[in-house]
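Only one protein chain is missing from this complex, and each of the others stays in its spot.
First chain written, first letter: the chains are A and B, and each begins at residue 1.
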Amino acid sequence: MWRTGRKLVGTLWADRKARAGASILALFVLVAVLAPVLSPYSPTATSFARSAPASWSHPLGTTGSGQDALSQLLFGTRVSLLVGFGAGLAATSLAMLVGVVAGYVRGPLEVVLGFLTNLFLVIPGVPLMIVLAAYLPSRGVGTVLVVVSVTGWAWGARVLRAQTTTLASREFVAAARMAGEGTWRIVWHEIVPNMVSLLAASFFAASTAAVLAEAALEFLGLGNPATISWGTMLFWAENSNALLTGQWALLVAPGLCIALLASAMSLVNFGIDAIGNPKLRER
Amino acid sequence: MRYALRRLPVLVVTLWAAITLNFVLPRMMPGTPADAALGKIAGQGPVTASQRRAIEVMLGVPHGSLLSQYWQYLKAIAEGNFGISYTYFPEPVSKVIGAALPWTLALVGTSTVLAFTTGALLGVLAAWRRGSRLDSVATVGCTFMTAFPYFWTALLLLYALGFVLGWFPIRGGYSSSVSPGWDWTFAASALRHSVLPAFTILISGLGGWLLGMRNNMMGVLGEDYVTFAEANGLPARTVALRYAARNAVLPSATAFGMALGMVVGGSLLTEVVFGYPGIGYLLYNAVVNEDYPLMQALFLVITVSVLLANFVVDLLYGFLDPRVRR
Partner (left out) sequence: MAGTPGELGAAGGRRGDGVGGSAPGGSGAPGVGAPGTDGTSSGSGGRDGAVADPQPAAPVVEGEPGGHPQRTQQPLLFASGLDVVYEPAGAPVVHAVRGVDLSIDPGEMVGLVGESGCGKSTLGYALTRLLRPPARITAGRVVFDGRDVTALDQGRLRTMRHRGFAVVLQSGMNALNPVRTIDGHFADVLRTHRRVRGAAARQVAEELLGHVELAPTVLDRFPHELSGGMRQRVVIALALALQPKLVVFDEPTTALDVLVQRAVMDTIARLQAEVGFSALVISHDLGLVLGTADRAWVMYAGRIVERRESAALAGAPLHPYSAALLACHGDPTADNVQLGGIPGSPPDLSVPPQGCSFAPRCWMKEPVCRNDPPERVIGTGTVACHLAPRKLVVPRALEATVLASTAGGMGVGQNSTDGTATYDGRAALSAGPGPGASDGPALSPGAAAAPDGAAWAVRRRRSLERVEPEALVLQDVVKQFRTARRTGGRAGGRADGAWPGVGRARSSTVRAVDGVSLSLEPGHAVGLVGASGSGKTTLGRMMAGMDRPSSGTIRLGGLRVETMRSRDLPRYWQRVQMVFQDPYAGLNPVHTVGYAIGRALRNHQRLRDDRLRSELHRLLEVVGLTPSGQFSAKLPHQLSGGQRQRVVIARALAAKPQVLVADEPVSMLDVSLRAGILRLLDELRRDTGVSLLYITHDLLSARLVTDHLLVLQKGRVVESGPTASVLRSPSHSYTKQLIEAIPVVA
């Protein structure tokens, strides 16, 4: 598993798009970690003039409640990355569990899991998310993370399930059975290591979706409006009619960051796609 | 037709599961949404016993066993009795939704089909001329376009084309100066109001279809039957469309059904930004006002619509791929 993982990273780095994506991603991580150092002010300080236009002291202006927008943007990276990677990880883990089990076992469990996957696949995610978030009384980042994970695992499960079924029918799995390997060992040591690139792909796909979903929830005001995140920045900007007052930076900056982060993840995924499907490789 | 009949049980079971999920959700949640809803509605005006009953059936107040609650719930759904709305008091929920549904169906239906067809066609073109300028511009451009949140694209379009340039109205489904009806002034007004939301859905969705179709094409172009068609000296157009694209569209069609849920979600957000009088904006209002009866019914309607659309796509797939027929 370690070996295939390392090979994956090597092949990824050789792909131009994936390299660009990974670089952007690394930059965001760096910003998230160094936010306190990079930010000129505290993101929650409300001591500045309200709705001030961009200036040297406030490159992106200030919000309607007098906070420095740049500082908010920098700190907001943390929430987006946290929800993105966190929900990506949670959704992929769930997808792997459901997908691999449904792909390998036979019988009623397979049918039930398969049906659940298909159900969650066709149930529209955003409305479900909205409804879930509306019913839940506490609306912190944790809630958003859970809601986004619960609605985002099905696609990965479906792909992983198909791949597991394919791998399980390969002769090396039959050979491993005949070599006396148990079911659990076959799943984890024979099948899963062959799906590393697929797992990585579903992780990045789920993370991309999570970043966008988190922004959407916050934008609708279904998160905690007191959190500092790109989504809440958009929420407040929209609420204070920032566009109409000419403070377009308040809307454009967080939106661009979301788009850039999501694109970076998609770019990495292009590289992973190319590994699984050599026909897509760049020449 | 046998193919359609074989698919029917799956649809029925999925519908049942969605309806049941809708029954379970409010009952699983902390607190009693029904009481909260009734409390709010009571502030608006008098609630009749039957109205109270309907809301309790839908959202769950522990009267009797869970099983009998479930039975009542199913009966209520069959009758279309979803209770009354708080936001639009004293309108019944079914009437409120009935008024909003056509707007969404027209807007989202048209723009999604349009996005799929243009995206797929451009994807075919990009793959056929792989490595060309068109290909690289399209793939890179679409990667970014799909990464833009729907609502953000909507906001930017609203600002640029609506507010700054003033080409299109920025809010609503039709101008307040016309009254809804089957006449030209209304139709023209509705059309003008739908341009920006439709355009948002189009450009946000297009990229995904383009990239997907391009990927499928790249796979299909390596197939023997494409090489053989070329070896038989068939015109490039025939090879590209009838042999390559015709097969590449199959996985895209499957993906179309499954991505519908996502598209609908995105479209809902678009409606919110433009204040478009459809299902999405309604859902947003219901959530903001904690109008649980309306919210629950909306979720059900959205889910069922997507399931039905999926079923239709599934049936179309049978026509596209002879291997799954019979």
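Criterion: contacts are C-beta pairs under 8 Å (C-beta built on N, C-alpha and C of every residue); 3 or more make two chains touch, one makes a residue touch a chain.
No experiment lies behind these values; they were computed from the predicted model shown.
Chemist: What residue numbers in chain A mark contact with the hidden partner chain?
Modeler: Here the touching residues of chain A are 1, 3-4, 14, 170-172, 174-181, 189-190, 193-194, 281-283.
Chemist: For chain B, enumerate the residues touching the unshown chain of the complex.
Modeler: 222-225, 227-236, 238, 242-243, 246-247, 250, 320-324, 326
The criterion applied here is as follows: only the chains that are shown with their structure count from here on.
Chemist: Going by the contact rule at the top, pick out the chain A residues touching chain B in the complex.
Modeler: Residues 17, 115, 118-119, 121-137, 155, 208, 212, 215-216, 219-222, 234, 238, 243-244, 248, 251-252, 255, 258-263, 266-267, 270, 273, 277, 279-280, 283.
Chemist: Can you list the residues on chain B that touch chain A in the complex?
Modeler: 13-14, 17-18, 21, 25-26, 29-31, 33, 131, 143-144, 146-152, 155-156, 158-159, 163, 215, 218-219, 221-222, 257-258, 260-262, 264-266, 268-269, 272, 283-284, 287-288, 290, 292, 295-296, 298-299, 302-303, 306-307, 310
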